[in-house]
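The complex is shown incomplete by one protein chain, all other protein chains being positioned as in the whole.
Here is chain A:
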Amino acid sequence: MLLINIAGIILIALIVWWFWLYKPIEAELGENDLVITVENGTYSPSRIKVPAGEPVELKFIRKDESPCSETLLIPELQISDTLPLNKLKSIQIPALKSGEYAFHCQMQMYRGQLTVN
């Protein structure tokens, strides 16, 4: 019984670490084309480094049929746009100040982040 309890507590700790504490690597939006794929409930890559102070273009391709993934929202930038199925779509991002900007789908099941610096 003790073992099971310890296992349970470790499991909880793992959940906390994996989903909250761990910071996954960020993909860099460089010169070459980075395309964000919307598929299977995720944006990949979901964390994107963006240079501060210059407008950039994010390219999305949505392969997910779920209607929720159709809408892309960047609330802080008042951007909302629809991503057509299986078609490349460019989203213009204005010059930003350093910081973190979340982007997500309509239901917030798909989540990503722009890290600007």
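One rule holds in what follows: contacts are C-beta pairs under 8 Å (C-beta built on N, C-alpha and C of every residue); 3 or more make two chains touch, one makes a residue touch a chain; residues count from 1.
In this text, contacts and distances are computed from a predicted model.
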Query: For the chain omitted from this view, which of "proton-translocating NAD(P)(+) transhydrogenase", "Rieske 2Fe-2S domain-containing protein", "Sarcosine oxidase subunit beta" or "Copper-exporting P-type ATPase" is its UniProt protein name?
result: "Copper-exporting P-type ATPase"
- line: On chain A, the omitted chain is touched by residues 1, 4-5, 8-9, 11-12, 15-16, 18-20, 22, 24, 39-44, 46, 65-68, 70-71, 73, 75, 78-82, 84-85, 87-92, 94, 106-111
